[in-house]
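Omission of a single protein chain aside, the complex is shown with its protein chains in their original locations.
Right, chain A next:
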Amino acid sequence: MSARILSPQTLARSHAPLLDFLAPRTIPSRTSPPSRQRQQLRRRRHHSTASPVGREASTQNHAPTPAQAAASSLAPPTNAATGPVSNASASTTSPPTSPRTTAPVHQLTPTQRAFLSSALRVNQTGELAAILIYAAQSPLLVRKHPHLRPLMKHMYDQEAGHYAFFNRVISKHRIRPTAMTPVWTAAASLLGWSTAFLGREAAMACTEAVETEIGTHYNEQVRVLLDWSAKCSERGESLGPELESLVAELRRIRDEELEHLDHAVENDAKEARPYEFLTEGIRAGCRGAIWVSERV
């Protein structure tokens, strides 16, 4: 399935102007009830989450796609077009080294700057909430289910890395942090603790709901940034090394968040009772928090 999605032919056939391979349309199907789809998805994702090696392999698989996509259909013949995209996909680990010096860097419009500010503010807030949720869940969960200790630690460590990254981005680019930090701190801790109190399944359903929303949010940002990048290259401009490496980072972080989502589903998130109520409630809460944090 992944091979089919990733093949350039499929990409060329779909007329979407933006060809981010994990575009949001895959996400609703991941959380919507039909269980066959779910099974397929689980099988598909399973190999990618089983081990670090598998994950590495899967990112290796994913990596060339955007470049192929750019080559297949975005594909303005100028070099500048492939610059940002291949840069973003070049690697999830190494920051791109001095990309294009020829194309002038696009000056962000006030609207674009406002979008970046609110999006990055939400990201930082989201990661803060995520580490608080995991920190509140861990003691309760691990006590009842000691085998979950490495998983919880792994997820927590990744979130802590994301949080540190967005903290750096926010203070470097002079973005105002959200004024609601105390509220989100309390809410996230309470959410983590109460779902863990309800049991393993509820905690995993919480993770599933939260990561779905966060994944969607990251996907939107990646899409918007790639859209800017495409428009810039049409004009012969480049998006600048900062934003190009930001796209790469956002993709890496999004993939890690979706990996957490898979872990949650593998750990019986679907068994939680009442499942719909829990996940829909938490997702609505997340969307509300995102809406508020974009503004305040």
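The rule is simple: a contact is a pair of C-beta atoms (placed from the backbone, for glycine too) under 8 Å apart; a residue touches a chain by one contact, two chains touch by 3 or more; residues count from 1.
We take it that contacts and distances are computed from a predicted model.
Chain not shown in the complex: UniProt lists it as "Ubiquinone biosynthesis protein", one of "Alpha-1,3-glucosyltransferase", "Ubiquinone biosynthesis protein", "Exosome complex component RRP41" or "Calcium homeostasis modulator 1". In the complete complex, the residue from A:Leu148, A:Ile175 or A:Ala188 that touches the missing chain is A:Ile175.
Summary of contacts with the chain left out: across A:Val122, A:Leu140, A:Met155 or A:Leu278, the touching residue is A:Leu140.
Taking the whole complex into account, chain A touches the unshown chain at residues 105, 107-108, 110, 112-114, 116-118, 120, 124, 139-140, 143, 167-168, 170-171, 173-177, 179, 181-182, 193, 197, 240-243, 294-295.
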